[in-house]
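Shown here: the complex without one of its protein chains, the others still in place.
So, chain A:
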Amino acid sequence: MNADGPVVNVHVLFFAKSRELANTPRSTVDVPTEITANELLDHLVSKFGLISIRDNLILAHNESYIDNLSDRILFKEGDELAVIPPLSGG
């Protein structure tokens, strides 16, 4: 992820398997104000050691799923990102 444009600091939450791999339930990360979900995911995966589950992860931005990895996401300072492995509620 190259920080060409402006960068903002956002919260990242980890759950279940991703929390165990990242070794923390939450962290912060600097992200460009605009980035595709795919690039963002790649960045998080490499930064927090989530390679083994990369293909199963989905992201949520401010508590909404990012349905398509090719979507562009716009960030504001303090936004909340969540790394979401396959769900197993119920």
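Convention: a residue touches a chain if its C-beta (ideal position, glycine included) is under 8 Å from a C-beta of that chain, and two chains touch if they have at least 3 such contacts; residues count from 1.
In this text, contacts and distances are computed from a predicted model.
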Q | Name of the absent chain as recorded in UniProt (options "Family with sequence similarity 114 member A2", "Ribosomal RNA-processing protein 41", "Molybdopterin synthase catalytic subunit" or "small monomeric GTPase") | A | "Molybdopterin synthase catalytic subunit"
Q) So that we can see where the missing chain sits, which residues of chain A does it touch? A) 13, 15-17, 19, 36, 38-39, 42, 55-58, 60, 63, 65, 67-70, 82, 84-90
